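Of the protein chains in this complex, all but one are displayed in their positions.
Entry: subunit A
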C-alpha cells in the first residue's frame, strides 16, 4: 500500500512536470494557432541557463529566477525576430521553420557550452528525503516540484480565467481580427503569450535539470509526450492539459512500476521483463489513440469558437 502511495507521487510529479511543458505548448498552439516544435528547445535553454546562472551566482534560488527571466526574454525575442512572420502561414511552414530552430538551438548550445552537457547540483536542503506519511520517505526535491507546479497551475488558471489580460488572450484566440478592430494590440498580446509559454517550458526544463543531466537534445523526447498530452486534453485547453498531463504521468509511472509484476503472473520472468518496458511506454499512445477515436476533440476541449 505504501508503495502505491510512493509510486503515485512519482507519477504525479512526472505528470505535473509534463503539464508545465504542455501548458506552454497548448497556449501557443491552441490560442495562437501556431505549431511550435522548438518548444522543446526552450525547455533545454531553461536548463542550460539555470545550470550557468546557478554556477555564477552560487545560489540555487537566485540562479533559477535569473534563468526563468532569461528564458522569458529569449521567448519574446524569438517571437519578435522569427516567429511572428509565420502566423498567417500554413502549419507546414511553421513546422519547417521551428524544426530549423531546433537544429539552430542544438548547435548554438554545442558552440557555447560544448557537447559534454552540464550538471545542476542541488543545494543540501533539497537533497534530503522527507517523511510524508509514516514509513514513506520522498525526495525533497521531487516534492518541491509538485508544490511549485501546482502553484503555477493555479496561477495560470487565475490569470487566464479571472483577469483582464486572460480575457484578452481568450478573446484573441476566438477572433483575432475583431479584437484588433476593438483597439487591442494583438501583436503585443501574442508576444506576451509566447513569452509566457517559453517561460513555462524553461521552468519545466530547469526543474528537471537536477534530476536529469543538462544536455543537447534533452527537449526532444519529452516534447513528443507534451504533444500527446495536448491532443488527449484538447488543444488550447489549459484544464485539459492539466488533467491529461496527470493521466499520462500516472499511467507511465504506474505502468512501469506494476506492469512487470502483473505480466510475470502470466508470462515467464524473462519474457515479462523484456515486454513490460515496451508495453508500458506504449500505454500512453494507446490512450491517445482511444481518445482520438472516441472524442477527437480531446477530453476537455476548449470552449467552442
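Quick note on the criterion: a residue touches a chain if its C-beta (ideal position, glycine included) is under 8 Å from a C-beta of that chain, and two chains touch if they have at least 3 such contacts; residues count from 1.
Going forward, contacts and distances are computed from a predicted model.
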Practice problem: Tell me the UniProt name of the left-out chain, picking from "Phosphoribosylformylglycinamidine synthase subunit PurQ", "ABC transporter substrate-binding protein", "Carrier domain-containing protein" or "Cysteine desulfurase". | Solution: "ABC transporter substrate-binding protein"
Quiz item: Given the contact definition stated above, which residue among A:119, A:163 or A:268 touches the chain not shown here?
Solution: A:119
Quiz item: So which of A:25, A:97 or A:276 would be touching the chain we can't see?
Solution: A:276
Quiz item: In the complete complex, which positions of subunit A touch the hidden chain?
Solution: 2-3, 6-7, 10, 13-14, 115-119, 121-122, 127-129, 137, 139, 141-142, 210-213, 215-218, 221, 253-254, 256-257, 260, 269, 273-274, 276-278, 280-281
